[in-house]
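Below are the structure tokens for one structure; questions will follow.
Here the complex is missing a single protein chain, while all its other protein chains stay put.
Order of writing sets the chain letters: A, B and C. Residues in each chain are counted from 1.
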Amino acid sequence: MPYEMIEITHQPLDPEQVTAQVRRDANGAVVTFLGATRLYSEGKKVVRLEYEAYEDMARRKLAEICQEIRAEFGIEDIAIAHRIGRVDIGQISLVVAVASPHRKEAFLACHQIVDRLKETVPIWKKEFFEDGSRWVACDDHYFAPPGAAARQQARP
Amino acid sequence: MPYEMIEITHQPLDPEQVTAQVRRDANGAVVTFLGATRLYSEGKKVVRLEYEAYEDMARRKLAEICQEIRAEFGIEDIAIAHRIGRVDIGQISLVVAVASPHRKEAFLACHQIVDRLKETVPIWKKEFFEDGSRWVACDDHYFAPPGAAARQQARP
Amino acid sequence: MQLEVRFFALYRERAGRSTATVGVPDGATVADLTSAVRRLYPRLAPPEVNIVVAVNAEYADAGTVLRPGDEICLIPPVSGG
Partner (left out) sequence: MQLEVRFFALYRERAGRSTATVGVPDGATVADLTSAVRRLYPRLAPPEVNIVVAVNAEYADAGTVLRPGDEICLIPPVSGG
């Protein structure tokens, strides 16, 4: 029986507990990814992050990713925990643990889960700097509201 | 300053403690590999493992691997712990933790460290079955002692 | 028909609210809805930005026909992890 855990929570994450979910005697390899809040983002000092999720859909998209990954890599056991709300510097926002009889599949599958999560799962990260904030991936120029865009386009 | 931990020990490994070594505010991504004793090896039920190391050389080869990986992937923080002696089923024999500002390098570097460790580091694993034992990688046919080899070659 | 629309993250801040009730003709599509939302909240996104919409917790394309009671969410570019 494949094991799957998908958790979206306001609580601090416990990587050991997430990893423990996928450890079974048949699994020789466990690969765990921890995503943590970095002190610098594109050269600017970050003071904290805030994550927001469309939780129902995020769980659904994560379950889809798990299903795809199982089919592609022949692995079974996956545990994913994403923290939302305020996350301070150095704290963990994401834990993905994948276990497999052999290591290659565990590495590739874990990497792919994180990549796909960042592409399709409706969770948003806001970086707070000492002098402002921004929603990551909402590039400022592209996403500037109409008035601001018009002002930028008017530049020589 | 890059951080490096290389540990070869008879004690049970604590993955959380190994991973904690590489977590720093500049590192957004930490990838941890756990190698555990599997219940089955090529279809045979394993009851336990025993690891043996040429410890001085193993530490030296692991330090070389760390140096190569740093140069190739531009990552800094690596922690490696290998358990030796008796390791029961489901217990952890290897922990490799790599941290990096970005995830891609952390995944590739951790995978490469494990691959290279298995190729060049003088550590040996013996599998114990209900009815015998074998040194892994010392393929029976190839490595049969001279008398046995002669008998095998004599087969039609 | 009146549809309840949820805003997340950047869109929530730009709209100044988490939900809004938006009136569209019966048989309206996702494209019709985003046009109506843009008229109500012109600061939401510049015209060249495609506003992604989820209907009943699945990404929906512009031609998807909406029905009363659908759970409709506006999804800015995601950045989980």
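Here are some notes:
Everything that follows uses one rule, which is that a residue touches a chain if its C-beta (ideal position, glycine included) is under 8 Å from a C-beta of that chain, and two chains touch if they have at least 3 such contacts.
All values reported here derive from a predicted model rather than from experimental measurement.
Shown chains touched by the missing chain in the whole complex: B. For subunit B, the residues in touch with the chain missing from this view are 35, 51-54, 56-58, 60, 82, 93-94, 114, 117-126, 135-138, 142-147, 149.
Methods note: only the chains that are shown with their structure count from here on.
The minimum number of touch steps separating subunit B from subunit C is 2.
Of all chains shown, A has the CA centroid lying nearest to the centroid of every protein CA atom. Most remote chain with respect to subunit C, judged by CA-atom centres, is B.
Between the Cα centres of subunit A and subunit C there is a gap of 24 Å. Between subunit A and subunit B, the centres computed from C-alpha atoms are 28 Å apart. In subunit B, no residue reaches two or more other chains under the touch definition. Multi-chain contact residues of subunit C (touching two or more other chains) are absent.
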